[in-house]
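First, the structure itself, so that you have it in front of you.
And now, chain A:
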Amino acid sequence: MKYLTLAATTLFATSALAEPAQLVVYTYDSFVADWGPGSVIEAAFEAECDCDLKFVGMGDGAALLARLKLEGARSDADVVLGLDTSLVATAKDTGLFAPAKVTADYDLPVTWGDDTFVPYDWGYFAFVHDKKISPPKNFRELADSDLKIVIQDPRSSTPGLGLLMWVKDAYGDEAPAIWERLADNIVTVTKGWSEAYGLFLEGEADMVLSYTTSPAYHLIAEKDATKAAAIFDEGHYMQIEVAGKLAGTDQPELADKFMQFMVSDAAQSVLPTTNWMYPAITPEAGLPDGFNQLVEPEKALLMPNDAVPALREEALAEWLSALSQ
Partner candidate 1 sequence: MLRLEAAEITQDTFKLRADLSIERSRKYAVIGPSGAGKSTLLAALCGFIPLSKGRLLWQDNNITSFAPGNRPMTMLFQDNNLFPHLSVQQNVGLGLRPDLRLSSGEKDLVQNALSRVGLGDFAQRKPGVLSGGQQSRAALARVLVQARPLVLLDEPFAALGPALRNEMLDLVAELITETKASLIMVTHAPEDVRRIADDVIFVANGVAEEPRPAAALMDNPPQELRDYLG
Partner candidate 2 sequence: MAFSTVSISSKLGIGAAILVVALILAALLAVLWRAEFNSGLGPADWSAIRFTALQATMSAVLSTLLAIPVARALARRRFRGRGLLVTLLGAPFILPVIVAVLGLLAVFGRAGWLNAGLAQVGLAPVSIYGLHGVVLAHVFFNLPLATRLLLQAWQTIPAERFRLAAQMNLTPHAVFRSIEVPLLRQILPGTAALIFVICLTSFAVALTLGGGPSATTVELAIYQAFRFDFDLSRAAQLSLVQLGIAGGTAALALWIIPTVSIGGGFDRSLHRWDAQGGLQRVLDILAIGLTTVFLSLPIAAVVIRGVAGLAETPAAVWHSAGVSIIVALISIVVLLSIALPMAGWIVTRPRGGSEAVGLLGLAASPLTIGTGWFILINPVADPFALALPVTALINAFMALPFVLRIIVPPMRDTVQIYGRLTQTLGLGGWPLWRWMILPRLRPQIGFAAGLTGALSMGDLGVIALFASPDTVTLPLQMYRLMGAYRMDAAAGAALILLALSLGIFWIFDKGGRWHAQA
């Protein structure tokens, strides 16, 4: 019987009709984990597209882009999901992406003007702390305090890069001085977000660079209200996560359909409690409970996407020399 089925499948496979079109989406690892948004979104999209949606997880946003550059035009991917604002300009420069045909009314603190990439969720970088301490109100206060922080290395991690841009955006030419003053607050610098957050939870530091939405996880998933994000009066740098359609896709319509789906209520309502970020469009039912208890920054900071690569070079050199002493 088994062989019969196998033979039948093979027969049908030869006629293209029998097999639904396959859409390959490259994304970061945590998206496709069993507890990430991947499985729910896959089921929901496949229910309406008559297609086979295949998520392929690999590392983080930077790894995604490196992978695409390695594969070049012959990539199997139709859509890439999970690049962020600091990578958008570099990604565009590759010429591998095609403009998206998606319409949406975004609830972002900034206006989204890019026609190639579609934002699906976003967050503010922030220092997360235990409510037992009284948090500083800005970087200067932090630098003057005895508080210890863990941050991520901007050379290996996207939040680390975010912090770099944050300080640069807020302080411009004064950024090196801020970093020098922060040096004695920094317990250590880690390879990625997970290590830093792990160290923080183990009590190695008073604060860790993460997102304003991080306390929502502890609140909702762990019923733990002891964590909070410190709000800085310089404003908070944003990370917007985006999806893009590859120019070499063999399923351009399906790709557009998927990206449109990502900003639909079905996908957007899943993201807050699986990706622990703000959805790009507030779901009809509103944000989940824990999210309403989060503090919101007064001011959103974001460098223009095109300015990021050059500023990154400069800020990285400043960061290295300030902290290497």
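For anyone wondering why these and not others, all candidates are chains of the complex that A comes from, given by their letters.
Basically, contacts are C-beta pairs under 8 Å (C-beta built on N, C-alpha and C of every residue); 3 or more make two chains touch, one makes a residue touch a chain; residues count from 1.
Since the model is a prediction, treat every value here as computed from it, not as a measurement.
Asker: Given the complex, what touches chain A, 1 or 2?
Answerer: The candidate that touches chain A in this complex is 2.
Asker: Taking the touch rule as given, give the residues of chain A at its contact with candidate 2 in the complex, in rising order.
Answerer: For chain A paired with candidate 2, touching residues are 29-30, 32-36, 54-59, 62-63, 65-67, 69-71, 74, 76, 90, 148, 153, 155-156, 161, 183, 186-191, 193-195, 197-199, 201-205, 214, 217-218, 221, 276, 319-320, 323-325.
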